[in-house]
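Of the protein chains in this complex, one is absent; all others appear in place.
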Amino acid sequence: MINLRASLPILLSLISIGCSSERELPEPLQKGLVYCSEGNPEGFNPQRITSGTTVDATAAQLYDRLIDYDASEQAFVPALATEWQALDDGTRYRFKLRDDVAFHTTNFFTPSRNLNADDVIFSFNRWLDSTALYHPVGGGSYPFFTATGLDRLINRVVKVGPHTIDIVLNNADSSFLANLATDFAVILSAEYAHKLDIANQPELIDQQPIGTGPFRFEAYRKDYYIRYSRNPDYWREGPDIEHLVYSITPNANKRMLKLVTGECDVIPYPLVSKLRSLNQAQIEVKSEVSPNVSFWAFNTQKKPFDNPQVRQALSYAINRRAIIDAIYYGSAEQAESVLPPTSWAFREAQINYQYDPEKARALLDEAGITAGFEMTIWAMPVQRVYNPNARRMAELMQSDLAQVGINVRIVSYEWNSFRRRLSRGEHDTALIGWYADNADPDNFFRPLLSCAAVATGSNRANWCHPGFDQILLQAIATTDTAERRQLYRSAQDLLNQQVPLLPIAHSMRYQAQQDFVTGVELPPYGGISFRRAGKELAQ
Amino acid sequence: MTRFIINRLLYFVLALWLLTVFSFFLNWLFPGDVITNMSGIRVATEAYGEEFALRGGDTNLFVQYAYYLQNLINLNWGYSLVTQQPVWLEGSRTFMATAEILLLALLLALLIGVPLGALSAAWYKAPLDKTIVSFAVGGYSIPVFWLAQLLILFFAVNLRWLPITGQIDPLYLIEPQTGSVLLDIALSDSAYKASAYQNALAHMVLPIVVLASLPAMLLLRMMRNTTVEIMQQPYIKAVRARGLPPYRVVMQHAVPNAMQGILQQLTFIFGLMLANAVIVESIFNWPGIGSWLLKAILDRDYPVIQAALLLLVATTLFANFLFEIYRGWRFPIVREERYGSA
């Protein structure tokens, strides 16, 4: 017995050499990087989705765009397009493409040619042209482009030369380039699509993706991992690491533990306060101001949430201050509008919806909502930048609402089921949020609250207000900033009064990583990029 | 013996058949379309018409059951409603992943429980015995999910000895061909097999220890109680009267006979472990059948629920069958019990 007990630690440590705290990582671990992502991707084509989880997993890793946005320079910079110019009063843009860009060579596809104008036209037509062969593949829904109106803005994409294209717009639009630089406007391979079409497997285009990005797709196992390998033919400087793994870990606590045990190299949305209390010297926490908002959306197509008075009453019933203290631990500020205060179009709230249960009860009585009324709060199951723990937030709200005599049931599903059911409008109210894809304020309004977004399902309030839509359309039709600011301000006043959703908080964005990880950037807009990722191990 | 085996086999097949009938009717108990529940092919899709015909959607129950059984045997278990992947493929992999830790944990439980139980019996009512017994009572009263958490905190977070999720670090690029990570490493063309084995074993330690804790303590108690009982038998008294030291009496005469009772309980213990596997796998992200079932229940993925239940229950039945056969072969008295009076 005693012998056994004495030898147990030795035995255990023998087994565990592979993952001890020393930096002598086994070779495969030195050459790869594990990113513990918070959920399953819905697919591998960011054109078709708006979920940040999917964008993080695909956009910057597998694909490139025509142009990129450099946040530090606040300017658009060349990517697949080397240069571009606006013609015909800004209704036609001409792009010149690089000719040295190869698509991925994988065990399921070998490209015979480099990127050319055909690929760009194919990629745009996928979501632009409803008669295109690939448009209906995967359901024919392209929420980002519908919600931003890009599909109505672009008239057509024309091939001018083998490496030159023109994008013809229906009218001049100030947000056009910003939208092209988002994670959604990626370029796919027309040759691969053609090959799949011949093989009669068009749906594989979004499941076994081919792009031009720094990493190639290797394998995906739902709930466990996505594996990428370095693209050796990448057209610009690529990553140091040979393999990139997304280890899917929805539980925030487990993600943090895995960072501590060294199973994760980088994790998004760490529980910052807890990580600090663990005092782990080898873990670095990065933070970045980020344009996002978490909100409580009311399904305005369901009774009684179609009544603005009910929505106002519920807004008064919630103690947002307390929620922010308990959920964000001081890493967020209370939201007054959907727009963060850093935006040039920000307008402070006219009605502040200070916590006032009596007023809430009075308003509910007026609206005919009696005590004992039951409703659901759908709390998203994953952490996002804007909300580190929606379920806990829902529990706090549950108790606030109980004070005014409303019984709340908290509903949650696996992330993809959750989003699917939300799009179908099964919820009464939902706790979710939005992360800006670009610097334009329009990005906070049209994808979230326009009538078009109701159809695509990204309008969680299912709120369609023609007057509001009119203001948004006027705002993008002009490039005059003063005029736009005026319009967005009146839009925010309307939202403040109608409360299709109650803005809760704007949060900082955090990421935690092992200190030997280098080059993993947190761009202020859009997802994460591993293009320059490496590991600096002391030899 | 042949008659015994045939008899047991008959009951096993009968129970299995009842299981398929039950799982067939599950499709009616689940909400939604019956054919969709069976096949995972949604109503409004093109493939639905084909599947409807294939599964005899417009015929009577008996014919439908025949089709169902046929599909079951042909391993056409339909597609997951969530991933649209073939259920059998994922099911067989998760099954192997579970089998791997389950068998190792059972082995560990036997290695801990049986010797400690015998030891305890040999020192019956001595302080050593009392210590072991109170340890065991605590050991099988501790909720597995709590134990798992305590071990994670201690071994993984404080000491940083062991990893906590999955079968192996995904950077080893081991493809899940069979589902059992040890086999998969052997089958892979990885250049780092030794290091991969080390990593995989480290991943296994915590799930196996947690899974083995409860059965080990149960086995310990059973072993002790049975051995103590046997020690009071006349033949043991005879041996002792001949002057054999107590230690040898226990080891040579009592323990082998006690093993028969232990074997009888193994079916029960196996079932218990299978149930605990659901909890342990979901805590340690082990891609086994238990966590697969749990996710399917939460996502209401009916084809998967059905397959996982079928596999889990069939496994318990099969294990029961095997243990009975082994017992019948090893201890002829078991056979006599069944036929002596009939």
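Each chain gets a letter, A and B, in the order it is written, and its residues are counted from 1.
One rule holds for everything that comes next: a residue touches a chain if its C-beta (ideal position, glycine included) is under 8 Å from a C-beta of that chain, and two chains touch if they have at least 3 such contacts.
Just so we're on the same page, contacts and distances are computed from a predicted model.
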Should one name the undisplayed chain from "Cationic peptide transport system permease protein", "NADH-quinone oxidoreductase subunit K", "Dihydrolipoyl dehydrogenase" or "Heme chaperone HemW" using UniProt, the answer is "Cationic peptide transport system permease protein"
From the listed residues A:A322, A:A371, A:L473 or A:L537, report the one that touches the chain absent from this view.
A:A322
From B:M1, B:L111 or B:V137, the answer for touching the chain not displayed is B:V137
Going by the contact rule already stated, which one of A:R391, A:R420 or A:R485 would touch the omitted chain in the full complex?
A:R391
Using the touch definition up top, pick the residue from B:L14, B:L111 or B:I333 that touches the left-out chain.
B:L14
What does the interface between chain B and the hidden chain look like in terms of residue numbers?
11-12, 14-15, 18, 26, 29-30, 137-138, 140-146, 149-150, 153, 221, 267-268, 271-272, 274-276, 278-279, 282, 293-294, 296-298, 300, 305, 309, 312-313, 316-317, 319-320
To test your reading of the contact rule: which positions on chain A touch the chain that is missing from view?
251-253, 271, 273-274, 277-278, 319, 322, 325-326, 389, 391-392, 394-396, 398-399, 402, 409-410
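Everything below uses one rule, namely that only the chains that are shown with their structure count from here on.
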Let me have the rounded angstrom distance from the C-alpha centre of chain A over to the C-alpha centre of chain B, please.
41
Complex contacts: residues of chain A adjacent to chain B
12-13, 15-21, 26-29, 31-32, 34, 219, 221-225, 227, 243, 245, 247, 249, 254, 257-258, 260-263, 278, 413-414, 416-417
Given the complex with chain A, which residues does chain B contribute to the contact?
82-83, 85, 152, 155-157, 160-166, 169-173, 175-176, 190, 192, 195-196, 198-199, 201-202, 205, 285, 287, 295, 298-299
